[in-house]
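Sharing a structure with you now.
Removed from the display is one protein chain of the complex; every other protein chain stays in position.
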Amino acid sequence: MLHPHSLTAIATLLSLLLYLTFGFQVGRARSKSGIHAPAMSGDPILERALRVQANTLEWLPIYLVSLWLFAIYWGDIAATVLALVWIIGRLLYSRGYMADPGKREMGFMIQAAACAILLFGALGKAFYVLATAGG
Amino acid sequence: MLHPHSLTAIATLLSLLLYLTFGFQVGRARSKSGIHAPAMSGDPILERALRVQANTLEWLPIYLVSLWLFAIYWGDIAATVLALVWIIGRLLYSRGYMADPGKREMGFMIQAAACAILLFGALGKAFYVLATAGG
Partner (left out) sequence: MLHPHSLTAIATLLSLLLYLTFGFQVGRARSKSGIHAPAMSGDPILERALRVQANTLEWLPIYLVSLWLFAIYWGDIAATVLALVWIIGRLLYSRGYMADPGKREMGFMIQAAACAILLFGALGKAFYVLATAGG
């Protein structure tokens, strides 16, 4: 059994744990506001918590798939560093958004930058490998 | 060509088929209620069908990514058993929720427990591998 990407695996699972806490945040906002599922609106804090979770879910396929292709093409450590940047960005995004929707920008830009480097880094290397080695 | 995870692959694809049926359930609820996309509310059965699909989608990244990391670290059979537990939990969740939102708890807890074992099982083994083999 080979485990050439243990660090990327750990960073991935920690990212999923962070995402799980965004789900718990929705649950807490539901309890406080008394608005039960399937209702999705009616309280500003609940709506923010739902948007934090939904926006993170929207970016998860980009992040997770690009992260693993990047890890294959650029190695375990570079991928893990960018995963940690994504985690920090998402933490700031959630804290900012819950405090004030106008304060979500910085964390959002950090996670988006990490995703862009992962996606374009993997894409560039994949084209390079294809061009130099014939696939 | 190596196929060391054929069972996990089959369980994954069956999970995706189940998730597809939750999309068809939304389509049937739309037909019955006469509420066309992009409208997302206005009928309790449609709203429940949408929540079954949306909640399953919310958990799919956690489930699918943890399942495969678990399969790599713990083997094909253990991963497949937990995938079957997840499938049963999601089936009960959907049937319960469509009958009555208050009846969604048991199925939800079963799939959440399967996800927790997959996630923490993979995370624990990844840390163990890193500590004992240096990555």
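The chains carry the letters A and B, assigned in the order they are written, with residues numbered from 1 in each.
Basically, contacts are C-beta pairs under 8 Å (C-beta built on N, C-alpha and C of every residue); 3 or more make two chains touch, one makes a residue touch a chain.
Bear in mind the structure is a predicted one, so any value in this text is a computation, not a measurement.
Visitor: Write down which of A:L50, A:A83 or A:I117 is the residue touching the left-out chain.
Guide: A:L50
Visitor: Which chain A residues touch the hidden chain?
Guide: Touching the missing chain: residues 44, 47-48, 50-51, 57-58, 61-62, 65-66, 69, 72-73, 101, 119, 122-123, 126-127, 129-130, 133, 135.
Visitor: So that we can see where the missing chain sits, which residues of chain B does it touch?
Guide: Looking at chain B, the ones touching the missing chain are residues 1, 3-4, 6-7, 9-10, 12-14, 16-17, 19-20, 23, 36-38, 53, 57, 60-61, 64, 76.
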